[in-house]
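Omission of a single protein chain aside, the complex is shown with its protein chains in their original locations.
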Amino acid sequence: MKKIYVKEEWCLGCHLCEFECTYANSGIGNIVLALKDKEIDPNVKVQSDGKITFAVSCRHCDEPLCISACISGALSKDETGAVMVDRSKCVGCGSCVMVCPYGAVRITKEGTANKCQLCMNNSCGEPLCVKKCPNGAIVYEEK
Amino acid sequence: MNKYVLIGGSIATEGAIEGILSAEKNADITVLCGEKRPLYSRPLISYALEKKTTDEKMYFHGEDYYEKKGVKAVYAVAEKIDPEKKVVIAEGKEYPYDELLVATGSKPFVPPIKGLESVGKKHTFYTMDDMLGLRADLEKGGKVLIVGAGLIGMKCAEGVKEYRDDIVIADMAPRPLPAATTPEAGNIVQERLSSIIDFRLNAALDRFDGNKAVFGSGEEVTFDILVLALGVRPQVELLKEIGAEVNRGIIVNEKMQTNLPHIYAAGDVVESYEAVGESKRLLQLFPSAYLGGKTAGRNMAGEDSRFLTDIPMNATNLFGVRIMSAGLFVGEKTEVTVGEDYRALYTEGGVIKGFILIGESARAGILTDFIRKKRSIGTLDAKELLAGRDLSVYPAEERRAALGGKYEI
Amino acid sequence: MLLEGEFRIPAGCAISAIFDKTGARFSGESIIDSIAVMRDRSNGLGGGFACYGIYPDKKDLYAFHVFFTIHSARKDFEEYIARYYEIDSDEDIPTRKIPEIVDEPEIRRYFVYPKQKYIDFVKTGPDECVFRTVFAVNTEIKGAYIFSSGKNMGIFKAVGFPEDVGRFYRLDSYEGYLFTAHGRYPTNTPGWWGGAHPFGLLDLSVVHNGEISSYDANRRAMEMYGYKCTLLTDTEVITYILDYLTRKKGLTFKESAEVIAAPFWTRIDRMSETEKARATYLRDVFSAELVTGPFSIIVGFDGGVMALNDRLKLRTLAVAEKGDKVYMASEEAAIRRVCPSFDKMFYAEGGKPIVYRVKGGKQ
Partner (left out) sequence: MIDYNVAPFEVVRDYDKCVNCRVCERQCSNEVHRYEEGFGKMISDSTKCVDCQRCVCLCPTKALKIVPNQNSFRPNVNWQQKYLTEIYKQAESGGVLLSSMGNPEPFPVYFDKILINASQVTNPSIDPLREPMETRVFLGAKPQNIQRDAEGKIVAKLPPRLKLSMPVMFSAMSYGSISYNAHAALARAAEKLGIYYNTGEGGLHKDFYKYSANTIVQVASGRFGVHKDYLEDGAAIEIKIGQGAKPGIGGHLPGAKIVGDVSMTRMIPEGSDAVSPAPHHDIYSIEDLRQLVYSIKEATEYKKPVIVKIAAVHNVAAIASGIARSGADIIAIDGFRGGTGAAPTRIRDNVGIPIELALGSVDQRLREENIRDNVSLVVAGSIRSSADVVKSICLGADAVYIGSASLVAMGCHLCRTCNYGKCNWGIATQRPDLVKRLNPDIAAERLINMLTAWNHEIQEMMGGMGINSIEALRGNRLMLRGVGLNERELAVLGIKHAGEV
């Protein structure tokens, strides 16, 4: 399936992806209104080992542990194989956080799980972090 | 075409169905479901009681899950297995199988306590029916005593809290969650919840007397509704009587096979391979049931699948206090407390054996992965790992591969 | 208003030709009939003919056809010629006075041959002597203009419709084995006699229909090689290119055609290795002689004729054969007029030269 991959040798650590992700999933049509004076809690996070930076988001595993651990059915694979979250079902038990090897699922301040859904359920069409990465460090492709 | 019969209608069965279907499209699968309900998620009962979710959402893959999967669901209790004829007898009818899965789970343990028969409103808290019964009584009102401060008891309390504030939880153990956590952690939980819950600890039940519980200390607690949450016991009878190897649970190998041909077992009923202690263990966990079932299903359908990464783990949220733990609490312990939060990491020879996080637990799965993979923490500092963690703690090539998509951690 | 040669004139045209493969000579009458059919492709501002094999008894001498537009020019010219050439004979070119042709200059012809010491001085042969003389006269002697300089051939041209020009020059009284004709449609000029076509250099003559877009690239190349483009017309530069390629670089007419209307790279890249190398060589070495834009030309030369269309075939050119006779014309009608029934008829393809030679080569 088409997934997001990270070419860390090109990551500039500019953190644009985090802001674009927040905007993409804000449901607000204007980036300023979406981000102005807001704490951002993006589905992609730029991490660093001190030498090199890289943007981490859900890997959409073939056999996702988060789904096998989810007691509420909130996490599931869609027909494309992407791991999606139905936050109305989630009870916030945190099992997904406990098992995800990438730390790519989190419990938000609303108390339910959230993660990268490849911008499939927003209006961006393609993942905005990919579209807006200034250096091609995040790509969206079949492998 | 193989006939697959699955006894039991819960998570292990779901896993098995997924496993079988992944290997054999539109396989002939029959589920014998003693609980007489479509597939639902048992851990949700407390949340349903708490109204954090609804009764229909408890059918977490939809009430029509079996239909969607093309599985025959028979709502009948299996009474007997005839391994010679390769049939299961349920409520008088025979169900022939080529491959059989026993996922009978467990049932609440109710010890013989003096005067228990004299109690009017008493409940266990394990199935959806238990929850519905308890809810009915709660709606009529009345003071609640929960015996047993384990996970079930505590989650039940959280549900009950929705109906009234005066909850008493009694346990003969000195602290809540005796099994799932360590003494240190248990104490912290007790501390943080004592304002909400009236704990009676080190309290061994002596007898019941109508609406009164009398403890060994002579202390008495009156109540209107009693909930017994004293743990569960695997339902091993079906297999025991035909000579399966049984300890506390049914013994299965890493392919989830019993010692009887064509008979598999998974879920709360089994003692299966546990990766940290590297021994057979009764885990009775949701992910273990699902993945165990899936492994069984694949093997039943002729694949060769082994379940070698099963470990104890638990994630829950009690009255807003997040508690997360995995692995075994053995070896060298590193503890930190950050404000109200408590974190402990257990290592042996540079390998993480287990952890407990109370409060902040973001990206805890990275620690879980270290445990599962028996990956050495190398130069990483245990305290820093407890302070916070991200992909930079993995070896660079593993990280690059994971992000580059060539390799799954 | 500027005169021709002082600026560049785009022109549309009609061309036609009749050739006898055996070299048998025939009267110039039929070529007039042929070109007359295409009257509406001309506008009366220029017409002319190139006639081969018309001076059989003086065939070893160069025949200079000269216009004198001012009186003193003839004296200057004859003094100049006398210095370098043995003059066999000279005369007025006989014309017929007709109302359609007006403002005629003094029109004379000279049969000459370079003096030996001039040939020795130039070293590269008598043709080169004539080549130099033509440019010297046409650029240096005001009012004198050599418009025909080949052996056993002659160009006759004037301002007017070609059929009138033919009658004016009494073409019916000449006999040759090849006649080419041109009717001109210049878009912005009074036209002048020297500017009419065919254009010739030595025994090479060109009639051309079209307007080439590569003109200045070709012109500047030719001028680098010593040609002086005094008329700034396509026909002139094409004539020089042909002279340069055939006489100076020793290419065959077919090879020259491959330079002028080179095959496209897409085609060259599909050729066999040796063919590709050859074609690439010609395009690369003679890139400045590539002619683009629409043209169809009929080239007359000693003992033969070549028809060529531009590489995209933006102009038409019909060719017909009957017995030993070959007919070429911008329009089929112009052929049918003089040859109602023919053995075969076809149209020249873009960039594919059609060459006919008199059996047994040179006359």
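Note that the chains are named A, B and C in the order they appear, and that numbering of residues resets to 1 at the start of each chain.
Everything that follows uses one rule, which is that a contact is a pair of C-beta atoms (placed from the backbone, for glycine too) under 8 Å apart; a residue touches a chain by one contact, two chains touch by 3 or more.
Because the structure is predicted, anything quoted here is derived from the model rather than measured.
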item: Which displayed chains the hidden chain touches across the whole complex; value: A, C
item: Chain not shown: contacting residue from A:Thr108, A:Asn121 or A:Asn135; value: A:Asn135
item: Hidden-chain contact residue, picked from the options C:Phe121, C:Phe264 or C:Phe346; value: C:Phe264
item: Contacting the left-out chain in the complete assembly, out of C:Ser214, C:Asn309 or C:Ser330; value: C:Ser214
item: Absent-chain interface as seen on subunit C, which is shown; value: 2, 7-8, 10-12, 187-188, 210-221, 223-226, 249-251, 255, 262, 264-266, 274, 277-278, 280-285, 287-288, 290-294, 311-312, 314
item: Residue ranges of subunit A at the interface with the undisplayed chain; value: 9-10, 12-16, 19-20, 23, 31-32, 35-38, 132, 134-137
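What we mean here is this: only the chains that are shown with their structure count from here on.
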item: Category of the chain touch graph - line, ring, star, complete, other; value: other
item: Per Cα centroids, the chain farthest from subunit A; value: C
item: Gap in Å, rounded to a whole number, between the CA centres of subunit B and subunit A; value: 29
item: Separation of mean Cα positions, subunit C and subunit B [Å, integer]; value: 104
item: Rounded Å distance, subunit A centre to subunit C centre (Cα mean); value: 79
item: Interface hub residues of subunit A, defined as touching at least two other chains; value: none
item: Parts of subunit A lying in touch with subunit B, wherever the complex brings them together; value: 3, 5-8, 45, 47-50, 54, 56, 59, 61-62, 65, 68-69, 71-73, 89, 91-103, 105-107, 143
item: Partner subunit A, residues of subunit B touching it in the complex; value: 15, 41, 43-44, 47, 52-53, 57, 60-61, 286-287, 290-291, 294, 313-317, 322, 324, 326, 361-366, 368-369, 389-392, 396, 399-400, 402-406, 408-409
